[in-house]
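Quick one: the structure is below, questions incoming.
Removed: one protein chain of the complex. Kept in place: all other protein chains.
What follows is chain A.
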Amino acid sequence: MDAILSILIFFPALAGFLGFIVDKNSAKVYGIAVATIELLLALWLWAKFDTTNGGMQFTEKVSLISDFGISYNVGVDGISLFIVIMAALITLLGIILLRPDTKNMKNMIVSLLFLEMTMVGVFLTLDAIVFYLFWELSLVPMLYIIGAWGGPTRVYAAVKFFLYTFVGSLIMLVGLLSMAYLYHDANGVWTFSLLDWYTLPLTETQQFWLFLAFFAGFAIKVPMFPFHTWLPHAHGQAPTIGSVILAAVLLKMGTYGFVRFSLPILPDASVTFTPFIMVLSLIMVIYTAMIAFAQKDMKQVIAYSSVSHMGVIMLGVFAMNAEGLGGSVFLMLSHGIVSGALFMLVGVIYERTGTKIMDEFGGLAAVMPIYATVFGIMLMASVGLPLTIGFVGEFLVLLGFYQVSPIGTILAATTIIIGSVYMLALFKKSFFGPVRHEKNLGLKDLDKRELSALIPLVLITIWLGVYPNPVLGPIDNSAQKILVDMENRAISPATKEAIILSKKEAN
């Protein structure tokens, strides 16, 4: 089974095509079946994965446009492996959670399966143009999902989402083309393969401009402050499934881009830009956390808290040591699980009451005890309570970041405090106190469909919170490999200095 990665990428797309034939009343079951197979394939990949190897495994390469150096080239390492598994898991649970009476269920399932192809493709591909291809293609199904099933101003939100990302990625495309040109200039061959690019020495000026070009693409996707304004609109209007996938997987494409492109290809520029990124990330962490506190809409709280946590991930990526980088990759996973679950939970209450405004609720804990428990666990994980999945990543990132800037770490750690404030306020307003509206007294607790989507997430939250090693080990190997490669390639002594911590540990 050498072609397992290609199967992982193209199986959902093929299933999506054939899904047009499936009768619309059976579409949901079809979607669940396909997504389950995809998840099993991803888990099988994990089983066969060599956890001691930090490099690329299961690589495949087929030349597509040989004269221009574009080839279909895939591979998986410890970083992408778990993100792919998470993407498959979240897609499956999202489909399970879909209401049976969703209109145009078949179109929804087909879009989700195409979206799954693009997500898996982005994380597995090792060719810059094919990466760009999946990256852009992921916008199309998401545009449709937000635009067709969203709230009242869905079209505006969907188009804004599309255009924002499109602008950034076109600038990134210029960066990719320049990179290929520089490689061609040095070696006389056209190639867009990342593994080749990793070997190309670049001057600091070149790195500076390339970093900015890549930054335009990735920062909008993350979304970094001040490019985050598209996200609350998209979340506000998207249907539950759209928000879940957007927050859990699509945002990770941005941070993954930094890890896969900016750091290893441009080590010196990454170090040069570290203070700049840190300032932006700290603003992002604190500012959006404060905005989250000011929201009245439950979904907007989660949306802004999600941006705030993405800031912590960015801090870890640019901490330039194994704890920070490994921690931030782990945090990507835990953020995917936790924010995915929280958006699902908001969707659950919205389906029942038709509102997301916290003041409308109150006393839900008495009416819906199981719901309140699940919500509580996820909320604690989001805040970063020890023994939940959220703690591990956040702790590692802060630990890594402390070696870079103790003051910054103190500022970043306020996210845990402000995070607890707005999350607990949310919990208090919605779940405790008197029931504000009589009709809320009759709300049903979670049913089987919702439980089967949420329980796996709860279990993972606790399992990986208590015993993160199976996941953390491979991530750490690959993170260290990236840092060692960076250090070997760095041209300025200052860069080596900044990354040196990792090498000591690696030895």
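The rule is short, and it goes like this: a contact is a pair of C-beta atoms (placed from the backbone, for glycine too) under 8 Å apart; a residue touches a chain by one contact, two chains touch by 3 or more; residues count from 1.
Here, contacts and distances are computed from a predicted model.
Novice: From the names "Carbohydrate ABC transporter permease", "DNA-binding response regulator", "Fe-S cluster assembly protein SufD" or "NADH-quinone oxidoreductase subunit N", which one matches the UniProt record for the unseen chain?
Specialist: The record for the missing subunit names the protein "NADH-quinone oxidoreductase subunit N".
Novice: Out of A:G19, A:G54, A:G94 or A:G147, which residue would touch the omitted chain in the full complex?
Specialist: The single option touching the absent chain is A:G147.
Novice: Of the listed residues A:L170, A:A294 or A:L424, which contacts the missing chain in the full complex?
Specialist: From the options A:L170, A:A294 or A:L424, the contact with the absent chain belongs to A:L170.
Novice: Based on the whole complex, identify which of A:A27, A:L133 or A:L194 touches the chain you can't see.
Specialist: Only one of A:A27, A:L133 or A:L194 touches the chain omitted from view, namely A:L133.
Novice: Considering the whole complex rather than only what is displayed, give the residues of chain A touching the chain that is not shown.
Specialist: 64-68, 129, 132-133, 136-137, 139-140, 143-144, 147-148, 154-155, 158-159, 162-163, 166-167, 170-171, 173-174, 177-178, 180-181, 184, 209
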